[in-house]
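Shown here: the complex without one of its protein chains, the others still in place.
Coming up: chain A.
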Amino acid sequence: MSATGKPRSVDRRRFLTDTARMAGGCAVAGTLLAYLARDARALPAEALRPPGALPESDFLSACIRCGLCVRDCPYDTLKLAELGEDGPATGTPYFTARTVPCEMCDDIPCVEACPTGALDPGLKNIDDARMGTAVLVDQENCLNFLGLRCDVCYRVCPVIDEAITLEPSHNTRSGHHAIFSPTVHADHCTGCGVCERSCVLPDAAIKVLPTRLARGSSAEHYLKGWEEKERKGAPVVEGIIDLPDRMPEIPGTSSEVPAFEPAFKLPGGGQ
């Protein structure tokens, strides 16, 4: 648009105000969009990403929301988040363990299908997937913890005896039974959610959580003496044999270590 007889400065001023106005408008719109983008980053705890999914912030830049992973999942595990759902970023794939867990296909078709690498093609062995981590969240309702032998979560786990084991311990309530507590080993748990899906309770006592929620982290400087000892093949500090044992003080007695008396004796004498 060259000036038609108008002084150049008018044109330039118009150009400048127009540009300023556009830039202003875009700044406002852009800020709103950025705000939305920030909002979309909060992935709810019950929504799990497919196997191989990049860390959430990378995933959001990589996934083009095409749905190819969803289509190629033979178990209809994956869903695309819909607009208006208070869930994962619109259009991105996720699954809910309690509804349909990931069956951990050997050939990982979802990863195979992803054209962008949002699901990392470097994932070759489904046992290496880390979609989340199972946690036995409710020991008070878990049937095994109540001393019953439910064991369902343990038996359905595709990585049985590695990702989840049953740890026996004495049942102090009955006194002569064992408790087999389902115990997840995060190093091997893929977060597939099969255990959560299969839990027989109305609300699962074992749940798969995003690993950031499921786990703490160990302090970097903290060395586990027994591991160090094993690595070294000898005591870590020479000369230290043992530390004195302390027992809790019992009210009304001196701080002397009392002779141990079981509080409850089995009828018939037991051992």
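The definition used in the following text is that a residue touches a chain if its C-beta (ideal position, glycine included) is under 8 Å from a C-beta of that chain, and two chains touch if they have at least 3 such contacts; residues count from 1.
Quick note on the criterion: contacts and distances are computed from a predicted model.
Novice: Identify the UniProt protein name of the omitted chain, choosing among "Cysteine desulfuration protein SufE", "Ion-translocating oxidoreductase complex subunit A", "Quinol dehydrogenase ferredoxin subunit NapH" or "(2Fe-2S)-binding protein".
Specialist: Going by UniProt, the chain not displayed is called "Quinol dehydrogenase ferredoxin subunit NapH".
Novice: Would you write out the residues of chain A that touch the absent chain, in ascending order?
Specialist: Here the touching residues of chain A are 18, 22-23, 25-26, 29-30, 33-34, 36-38, 40-41, 57-58, 60-68, 70-72, 80, 82-85, 89-91, 113-118, 121.
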